[in-house]
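Of the protein chains in this complex, all but one are displayed in their positions.
Presenting chain A:
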Amino acid sequence: MAVVLAILQYCSLLLAHCQSRAFHYPIMGFCAPPKPWERAGAEGTSGPSPFKPPSGGSTSDVVEASGTAKPGETIAATEGNMSANVNNPISRPMPQRPWQQTGYGNSYGGTGYGSNMYSSVGGYGSTYGSGGLYGNSMYSSYGGGGGLYGGSGMYGGGMYNSGMGSSYGGYGMGGMGGMGGMGGMGGMGGMGGMGPYGNPDPNSFGPPAAPPGFWVSFLRVMHGAVSFFGRVAFLVEQNTQAFYLFITAMLQLFDRSGMLYGELARFVLRLLGVRTKSKKGRVQGAEAPAFEGPGQQLFEAPKAANNSWDNVWGN
């Protein structure tokens, strides 16, 4: 009996040791070398300290002594397994859920869906190594439309020849500075959300976890999209000037495209036989047929040419 007890005791000791090992980091014993400013002769130059004198003891004790401690306060609803982690003093690292498994692409090699997505997008450097899209289009100004479209072409090259890829390519086109690049990244946004599908869990034991239900995965995709755009928004915020330039460029683009569509519309209307009269036309030559165009007159014929037109029609 005593032997059994001893073995049990030994085992529990061993277990406790194993459990505590991972988290037993000596707090005060082994510390970084003294900082340069802590050495003798490196005293500060200022007068009396504006702060309350420091307290003794560890930071946790100091906070608890001050009555401000509120351990484990979560900011929003946390996940269930976290509360267990909080209450258990000897906690184990929380095992990651299957969709949290990370890795350099290898962990994404699951079903065809996941692996294709990630091999084409996440392949470091290949899809958007600094040489390609990013390098030449991102920092060129918005004017060079053709070259910038090259950015979307990159995404269009593979499986992104879809609405998503091209629309974000559009961002890149309008873009400037960081905007273009980020816009280009948009294609990834959806992808990040898709990731959860079919990632095998290399550390899990037993059968693979059941695939998440439709709503779960849908919400996860939504979460990915929302957090992605949240981060874009933050980046934009931190680059207010860049954002301003981006908006200015977009407005200019719309302005010009508006002119273009105006011209196209006029052309089509003329083909259809609708007579449009512009103010200038009426002023300069009310008798001239609209089709021959006071507009053309304005563009192609300088003032002296008015006479030649008059000759053609008048006499």
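Quick note on the criterion: contacts are C-beta pairs under 8 Å (C-beta built on N, C-alpha and C of every residue); 3 or more make two chains touch, one makes a residue touch a chain; residues count from 1.
Methods note: contacts and distances are computed from a predicted model.
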item	value
Per UniProt, the name of the complex member that is left out, chosen from "30S ribosomal protein S13", "E2 ubiquitin-conjugating enzyme", "Peroxin-7" or "Charged multivesicular body protein 6"	"Peroxin-7"
Among A:54, A:213 or A:273, residue touching the chain not depicted	A:54
Residues in chain A touching the chain absent from view	22-28, 30-33, 35-37, 42, 44-46, 49-52, 54-55, 58-60, 62-66, 68-76, 78-79, 82, 85-86, 88-89, 91, 93-94, 96, 100-104, 122, 124, 130, 178, 181-182, 185, 188-189, 191-192, 203, 224, 227-228, 231-232, 234-235, 237-242
